[in-house]
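Every protein chain but one is kept in place in this view of the complex.
We just call them A and B in the order they show up, numbering each chain from 1.
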Amino acid sequence: MAEQKKGYFHIIREKYCKGCGICIAFCPKQLLVLKNGKVFPERPEICIGCHMCEYRCPDFAIEVKPIVEETNNSADVEGLDYSLPPEAHHA
Amino acid sequence: MPEIVKLMQGNEACTMGALAAGLEFYAGYPITPSTEIAEMCSEELPKVGGRFIQMEDEIGSIAACIGASLTGKKSMTATSGPGFSLMQESIGYASLCEIPVVIINVQRMGPSTGMPTSPAQQDLMQARWGTHGDHAIIALAPGNVKECFELTFKAFLLSEKYRVPVIVLTDEVIGHMREKVVMPDPRTYKIPVRAMPVTPAGYKPYEADPDGGVPLMAPFGKGYRWHCTGLFHDEKGAPSGKASVAEALLHRLERKIEKNKAELVDYFAESLDDCDVAVVSFGSSAMAALSAVRKARAQGLKAGMLRIKTVWPFPDEAVRELTKTAHTIIVPEMNQGQMALEVERVVHGKAKVVKLGKVNGDLFRPEEVFEVLKEAF
Partner (left out) sequence: MAEVLDYFRKERLPSIWCPGCGHGTVTGALIRAIDKLGLDKNNIVMVSGIGCSSRAVGYLDFDTLHTTHGRAIAFATGVKLAKPNLKVIVMTGDGDCAAIGGNHFIHAARRNIDITTIVMNNNIYGMTSGQYSPTTPHGMLGTTAPYGNVEYAFDLCELAKAAGATYVARATSYHVTLLEELIEKALQNKGFSVVEAMTQCPTYFGRKNKIGGAVELLNWIKDGTINVKAAAALPPEKREGKILIGELHRSERPEYTASYLEMTSKVQRTYNDYKGGNRGCELNSD
């Protein structure tokens, strides 16, 4: 399958994001912002796909994916289950 | 193959019992007077494809045993007082996580380093309550060398069946004493086999009847991918801080032992039916006590003997029965009265309990017990 990269998009798992700001601070393009305490890709079109936000995120809340023509992006995002409960205790 | 007859010491008999039960993994640390068990395991296990490791301490030893047990191997460690103290935390872990493991404690004089080459029975209460928190445990106390074989074998049966750590409480004298042991034809052994789940699909590692059920244990590395944690956990094995989950788990663990007490209780009884004075004892103290009881009977005194083999859970019923005829119960033991406390609890004033403790590193002599016995009539 000939895939042509058309930039990148970001999967944000808001349920997992704790708003620590690591991804925002170390993004080389400064394209992420904090919105209502959660990360938000404000200018995804300038993303260079270095994955540093994804790799440094301690909570698996952000993922960078290349946009490929055959891919239906929205399905990817909607396929995730956000309804999962958080671990209800702290020992 | 016929039965095997051999002159051997208690520590050897414990090892033979373990090997007969299918011991596959031993981790230990040298300590007097248990060392022969480690030495023998290091020699015998490689011959049958088993594993032996000398760990850096007793904490590591019990930990390695639990780790091996999680892969489905029958595991055992042996130690004495100081090492037994070090193992306590992980014994609690095995109890809460329901991991089968056998611990042999060849008791010696304590506290602390004490008298390493002298016998004692001072770890009776520690075997029950040594680790922190309420917990399920089984402890067996052989009264002679032959029973070292039998009860170590049985320890594996119970440990695998109830998924509980089982402690075998011997002592320096039984461990080092040599006696003739008749071991049954190996083909007649009912080798303990751990109950295992059939398929990983829908497997819940701690799913069991809330009233004392035993969950099925999946070995690591077989695709079950379960979580084993010393935190209170729900039936899926997930850590939980919920009061209801914690209560249900501890209740089930307690019931696991309580409910099956009838099967677990094991003792030796002689001349109890009409006895006026009963002697309750265990381990090597009971040897002298039995001689004293027989001497008393020979002189027409109605004495009886109850030697407890399963010390935990304590055989409440058997001891309570004694009060039907006996007005006095004498408890000879090589400590300052630990079993006597249990006897007092059970008889609840219905008979006089005489504590006969000995803590000088010497064995009881039959005459010592006989003198006290005679006085009691």
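We adopt the following convention: a residue touches a chain if its C-beta (ideal position, glycine included) is under 8 Å from a C-beta of that chain, and two chains touch if they have at least 3 such contacts.
Source: prediction; values computed, not measured.
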item: Among shown chains, those touching the left-out chain; value: A, B
item: Identified contact with the non-displayed chain, of B:Val48, B:Val182 or B:Ala195; value: B:Val48
item: Candidate in contact with the missing chain, chosen from B:Met8, B:Ala27, B:Val181 or B:Leu272; value: B:Ala27
item: Where the unshown chain meets chain A, residue by residue; value: 15-16, 18-22, 25-26, 52, 55-61, 63, 81, 84-87, 89-91
item: Residues from chain B at the interface with the omitted partner, ascending; value: 1, 19-20, 22, 24-25, 27, 44, 46-51, 53, 55-57, 59-61, 63-75, 89-90, 93, 186-187, 189, 191, 193-194, 219-231, 238-239
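Simple rule for what comes next: only the chains that are shown with their structure count from here on.
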item: Centre-to-centre distance between chain B and chain A (centres being mean Cα positions), rounded to whole Å; value: 56
